[in-house]
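A protein chain is absent from this complex, but the other protein chains hold their places.
On to subunit A.
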Amino acid sequence: MSGELLIKEKNTNTYTPQQLALEISVVLTEKIASKNLTVLELIALGRQPYTNWIGNLTEKDKTVINTAISKVDLLELKHKKCYELSDGQMQRVMIARALAQDTSIILLDEPTTHLDLYHKANILKLLKSITYNTNKTIIFTTHEIELGIQLCDKMLLLNTTNNPYGSPNELIEQKHFNSLFPEDTVTFNATTATFRVKK
């Protein structure tokens, strides 16, 4: 791999881990190491870039944490342990943690895997409302192209050749979805913006 990544017109290589933590927060696919954390404790860890050497939370930190919790609707689960949560709830907790980190960019790696359709839509709608309400940039990778077409502002198709980028409508008009998968197996219907398995 080559190339460079700029945040605020500055190469990310020149950022210290501490500075980068103030710009980007992430939600990864990997499971967290200790499931014995409570939801509140886990979300509070998102404040680490701001806390002092031993990690004491200030009043401001607590306010940010509580806002994050209410934004993703976790108030009732606040004191539950992580091992008691379902996959969908856990994903919301991880998103709340990223929100608590209060960065302008949030990166998510396949936030909807292992979830059923309802929870997939739920998570993606949540992400969308976050971008609109908090002015954050949210970038996520996904295999859910149909949901992406419905909910995303911009999409980058990784098709291994020209990787087209644009709004879902532009991409549909330029027929990029039609050739995304081998056409003898999956075809794309531009009017309904859905994929069909070819029988």
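Basically, contacts are C-beta pairs under 8 Å (C-beta built on N, C-alpha and C of every residue); 3 or more make two chains touch, one makes a residue touch a chain; residues count from 1.
Basically, contacts and distances are computed from a predicted model.
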Which of "Iron complex transport system permease protein", "ATP synthase subunit b", "Septum site-determining protein MinD" or "Fumarate reductase" matches, in UniProt, the chain that is not displayed: "Iron complex transport system permease protein"
Chain not shown: contacting residue from A:M1, A:I54 or A:L158: A:I54
Listed residues A:I7, A:L20 or A:L180, member touching the removed chain: A:L20
Residue ranges of subunit A at the interface with the undisplayed chain: 16-22, 24-26, 28, 30-37, 41-42, 45-46, 48-49, 51, 53-55, 101
